[in-house]
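Note that one protein chain is taken out, while the other chains of the complex remain in position.
The block that comes next holds chain A.
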Amino acid sequence: MPFFILRRCLQAVNVLVVMSLLVFAGVYAIGSPLDLLVDPQATTEDLARAAAALGLDQPVWVQYGRFLSRALGGDLGDSFIHGSPAIGLILARLPATLELAVVAMLIAVGLGVPLGLWAGLHPDTVGGRTIMAGSIVGFSLPTFWVGLMLIMVFSVQLGWLPAGGRGPTTELFGLPLSVLSVEGWRHLILPATNLALFKLALIIRLTRSGTREALQQDYVRFARAKGLSTGRVVGVHVLKNILIPVVTVVGMEFGSLVAFSVVTESIFAWPGMGKLLLDSITQLDRPVVLAYLLLIVLLYIVINLVVDLVYALLDPRVGRGGSGR
């Protein structure tokens, strides 16, 4: 197992270097930030001075080389706009996004697994069909439209919940969190629901098909032949087997939840990383975009590693105790 983790870390470094190269090239292609940063009235000398100050007068590979050597020291550059370290800006927004993503995923799993299980156990009932139809709707409605509808209904018409912003936060171990206060929840629940919807649909379908498949297996028939109660057959024999694909998908999808919370964050004016990314892209704030994308890549790598470890815990057939695979 230690060998397995070490190997994965080396892979992670490779992926990060390649990604940084790609992202750097991509950001370079978007255009020069100078035109936006410098006063349009500025003289050519002013421009040249600004470019030199930001290092933009050098060829791309020199810029990349500088970036890489600094990055190895943990410095991903300063924001052109804010002048402070890009990584600091992002990390300051990280708790808001993570909290949103975690709550969204909890909603998706907490509702998706029971609903999918029920639909899998009663496929030909009105309830089962309704759940499946609902999951198709969840898949096909665009996130931004659902977000707007949620605001229309719950904030504008009913006036129950705030339309945007994060509201007050409570500190826990230095992290500002919304989930510790009622007012925080009132701000959190709409964006979290919005973000959860697609994953909820996904988990319902995954759980349902897993349940249907497990029910066909001899081990379920054998379990019933032992005289076990339906609750035990479903809650232990079926659930333990379908949890394996569910955990895998939840892990993989969590990364995308964080990365693509952009839409939800901008609709609900949620002060997270996604909103920072959008602002940075429009302002061509290269260091922030670069740092953001690399951080997301790192997040994906860490999540994948965790998923693999949890997977090994859940599925005894996957190499436990040494062999790695």
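The working rule: contacts are C-beta pairs under 8 Å (C-beta built on N, C-alpha and C of every residue); 3 or more make two chains touch, one makes a residue touch a chain; residues count from 1.
Everything that follows uses one rule, which is that contacts and distances are computed from a predicted model.
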{"item": "\"Carbon monoxide dehydrogenase\", \"Light-independent protochlorophyllide reductase subunit B\", \"Methionine ABC transporter ATP-binding protein\" or \"Electron transfer flavoprotein\" - which is the UniProt name of the missing chain", "value": "\"Methionine ABC transporter ATP-binding protein\""}
{"item": "Residue in contact with the excluded chain [from A:75, A:183 or A:315]", "value": "A:315"}
{"item": "Given A:7, A:70, A:129 or A:240, the one touching the chain that is not displayed", "value": "A:240"}
{"item": "Among A:140, A:157, A:230 or A:282, the residue in touch with the chain that has been omitted", "value": "A:230"}
{"item": "For chain A, residues in touch with the removed chain", "value": "217-219, 221-230, 232, 236-237, 240-241, 244, 314-317"}
